[in-house]
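Quick one: structure below, then a few questions.
Complex shown without one protein chain; remaining protein chains in place.
Right, chain A next:
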Amino acid sequence: MSDFYVRYYVGHTGRYGHEFLEFEFQSNGKLRYRNNSNYKNDTMIRKEAYVSPMILKELQRIVAQSEIMKEDDANWPEPNIDGKQELEIVSGKDHICFTTSKIGSLVDIQNSSDPEGLKAFYYLVQDLKCFVFSLISLHFKIKPI
């Protein structure tokens, strides 16, 4: 596996403190997952596991298929008081780290100044979250979120 790294963060600061979800995959297979909420004095969930090369390869395929590396966050909504999303990907010599606000629905995307780019981001993030939630819940037997 050549240099490959994926990290996604989504969070905001509000009534229950800094609530966020973050996960990352490193090229040696390390998968880290964090989910923090102070709601009802909940403590931070922090999980770590190593995944096989096949999982990273599948991740690479999902990223490539999304064509996210062709996009640019220059015209995306800036992170705001309602929250922030951050997607960082290193793939070979390419390195992107896109930030934007939380996206409520496709309506927000249609009304933005870069609907195509945001759509690529929106669907990729959903596919990544879905993949990670499956991995974490199968390995640790917890329901993430």
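Brief remarks on what is shown
FYI, a contact is a pair of C-beta atoms (placed from the backbone, for glycine too) under 8 Å apart; a residue touches a chain by one contact, two chains touch by 3 or more; residues count from 1.
Methods note: contacts and distances are computed from a predicted model.
According to UniProt, the chain absent from the figure is "RRM domain-containing protein", selected among "Vacuolar fusion protein MON1", "Flap endonuclease 1", "RRM domain-containing protein" or "Fe-S metabolism associated domain-containing protein".
Residue-level contact of chain A with the missing chain is found at 1, 3, 5, 7, 9, 11-13, 18, 20, 22, 24, 27-30, 32, 34, 45-58, 61-62, 69, 72-74, 78-81, 83-84, 86-88, 90, 92-99, 123, 126-127, 130-131, 134-135, 138-141.
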